[in-house]
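Entry: chain A
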Amino acid sequence: MVGTPVLFIAIPLLAAFLIPLLGMIWKELVRIVPGLVLTYLLILAINLLNHVLVHGPIVEVIAGWVPPIGINLVFSAFSGFLVTLMIFLGLLVWIYSYRFKRNVEYEPALKYFLMLMMLITGSVGIVLTGDIFNMFVFIEITSISAYGLTAFYKGRNSAEASFKYVMMGSIASTFLLLAIMIIYSQLGTLNMADIARKIHLMNPTLKIVSYIFFVTALGIEAEIFPLNGWAPDAYAEAPGPVGAAFAGIVVKAAVYAIIRYTYTIFDLSSSFSFLIIIGMITLIIAETAAIRQEKLKRMLAYSSIGQMGLVLVAFGFGTKEGVFAALFLMLNHAIIKSLLFFSGSYLVYNSTEKNIKEVNGMSKFLPVTSLLFAIGAFAIVGLPPFAGFWSKLSVLTAAADSNMILIMVLVLMVSVVELVYYLRVVNRIYFFKKEADTKPHKPTFNALFVMLVLGAIILLIGFYPDAVTGMLHKASASLMDKGQYIHNVLSLK
Partner candidate 1 sequence: MIYFILICILFLLMIGASVYAIIQKDLLYAVMATGIISLILSILYYLLQAPDVALTEAAIGVALTTIIFVITIRNTVRMEDESDKKEKFKSAVK
Partner candidate 2 sequence: MKKVLVILLLAVLGYYTAATFFDIGFGQPHFIKGLEPVKDIYLAQTVKTLKVSNAVTSIVVNFRGFDTLGEVTVLFLAVTVLGSVLYKKRHEVGERSVLFSASSIVTSGSKLLFPAIILLGAYVFIHGHLSPGGGFQGGVIIATGFLLMLLSYENYSVSHTALSVVESLAGITFAGVGLLGFLHGGTFLQNFLPTGVLNNLFSGGIIPIIYIAVGFKVGAELTGVIYTVLHEKGQSNG
């Protein structure tokens, strides 16, 4: 017995309820317990993933009712890959912030780690669940933790960012519920596999309207262009590691949801080109907005939005190569963007404005951090021999195989823009004289460890992509095979 997927939800929830009690016994437990939980979950996830890659997906039933009746969790190669990635990143964020938040008092620390853990749990839930309303609940868990984490710092702007996020999040949940109810009113079920089996019977108009509402709602979380007003603010005002968690975990979960709806649940053939259109617009607008940013984290935020656009474009090809490329992109983006957020927040640690100017000449004071930031920057624009290159190559190959020459041209042109703004920052770090008199802050041991791990992974994937491609191929195959998914879920007795 390797364990079951429900533990991914149950254990953190149990721990979350326990933590306030444990904190009364020994305050340090508040910091330690989330890490222990995440470590356990990571081991579990890796075990399960290994099992799943060999033996096929695990479908977990809740409350003893077989799928069309009860809620179920699906740990397939696809969702398992994302879950493992999320928990791994979550663990890194925990290690990073374990001492990052050292100076914070007991109560905020308690809340920070609680919210962080629930953010990860919510995202994992979104990925694992096989029920559309359950997904709504997990999205709400994720969003509320995200609101709290965004407003964690006491500066005047964090509340503003968080409030915008709340506004958009509320609108998102409105549309999500509308869409869920349209589906329910027609098919009488909330189970994804069951819906997928029956969706062809549905009135096409209703189907399209509900799909549009779904995409709108999830697009707000996944930062699709006209819906992503909250994103740069939230990224910029949240604590540095949380920015990494947003880029690496929350957005991935939302993109997963969109993809699940597009690939598995709905059978609209034209929804793929729709994904390409919105993804492309997102990519272009976000990357061009990023080039003129004055603040480091905002720039990273826009870049992250752009990358998500690219992921959607890759998913929009609708081919196996496209899915593979998108998954590769998601993996790379999660790792690289986390590294950028981690190292970037030390580069502007003591400044109040967090302007890009503050990083001038930081390489003299923080050599390792600067080097890692530079590696991250080179990797994310897709320069070989770093990890980003392989994903970019696979995206372009997939585009060529789908005969999307225009998409290729646009993606490459946008890449040039991306290159320019990352290079500017790297140049500032290495070749400018320090202007501001803010004192550089040496990274703690934990933070350095996390950054080095991420840098090593970037180099590893860059030099030896086979380390991950096999798994990604299996994951993409598992997403593409809709019939198998339905069969796996509904054949349970």
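Keep in mind how these were chosen: all candidates are chains of the complex that A comes from, given by their letters.
The rule we apply is simple: a residue touches a chain if its C-beta (ideal position, glycine included) is under 8 Å from a C-beta of that chain, and two chains touch if they have at least 3 such contacts; residues count from 1.
Predicted model only: the values in this text are computed from it and were never measured.
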Sticking to the defined contact criterion, which numbered candidate from 1 or 2 is in contact with chain A in this complex?
2
Residues on chain A engaged by candidate 2 in the complex (per definition of touch):
4, 6, 9-10, 13-14, 16-21, 24, 60-65, 68-71, 105, 107-108, 111-112, 114-115, 118, 125, 131, 133-134, 137-138, 140-141, 144-145, 147-148, 151-152, 154, 159, 162, 178, 182, 185-191, 194, 198, 201-203, 205-206, 209
